[in-house]
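With one protein chain withheld, the remaining protein chains of the complex are depicted in position.
Moving on to chain A:
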């Protein structure tokens, strides 16, 4: 379990992380979502004790990271796959990491096998492709068989095959009962990977909930209705207190009513329906709606 309490990081006048509190539960993949520059990486570095919070704290199973004994056995992290000496072999890289936390040398071979890098273990890590580097980073995170795992933008720049592999891998880790926190600015990726979502923007917590809840709560559910008697039906629905908007193709967009209710009303008044379809907001829309004000770097308005 990871628990952040009032976590704040200030660089001069810039507040990178602002009074952030959240809890990451074990046994599921939790997505850590926010636009670029929202403070995700800073938060992850603070979880690992690499950056010192200006105020607040973050605990791993009740203990600050710096006080963990042989921390690689408790927390594994992949923050940047390029954090490897390019002239050191993949195996040597894992060997010094393993040694530092008293892990047996055979564990190095095990994790190399687990991520499918056994054949290139003796090659210098600088010659690895991005996908191979990510695998090496994951091998490093898994060395100590930790209960808690952090991944910062693990699918960035990967090909679809690599993305699928990492996604399934993370879900497998969570299924073992581990705590898995994975950051991303890609909603579509999180929608298929994460069960829970912690959403931040400009360093502030925007929401913490399950992924489905997040979508349901933050998107407007509407029903699209086409009818030759649109005017009559529209008036009836407004009378019932629903919001009705006429779209450009003269269909109606009704919010606040379920498709069942609209169908019943139409039948009771003898209105013919050509279409009655519930519309579900996408995760992207929800995200934009929630973080729209929180994007650190807005694209400049182009000339009109």
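In the analysis below, contacts are C-beta pairs under 8 Å (C-beta built on N, C-alpha and C of every residue); 3 or more make two chains touch, one makes a residue touch a chain; residues count from 1.
Throughout what follows, contacts and distances are computed from a predicted model.
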{"item": "Candidate names \"Bifunctional protein PutA\", \"Formate dehydrogenase subunit alpha\", \"ABC-2 type transport system permease protein\" or \"Ornithine carbamoyltransferase\"; UniProt protein name, chain not shown", "value": "\"ABC-2 type transport system permease protein\""}
{"item": "Residue in contact with the excluded chain [from A:22, A:65, A:151 or A:242]", "value": "A:65"}
{"item": "Touch with the omitted chain, as defined above, among A:19, A:101 or A:171", "value": "A:101"}
{"item": "Sole residue of A:84, A:173 or A:244 that reaches the chain not shown, by the stated touch rule", "value": "A:84"}
{"item": "Per the touch definition above, residue among A:1, A:59 or A:92 touching the missing chain", "value": "A:92"}
{"item": "Chain A residues that touch the omitted chain in the full complex", "value": "45, 48-52, 65-68, 71-72, 75, 77, 79-80, 82-89, 92-93, 95-97, 99-102, 140"}
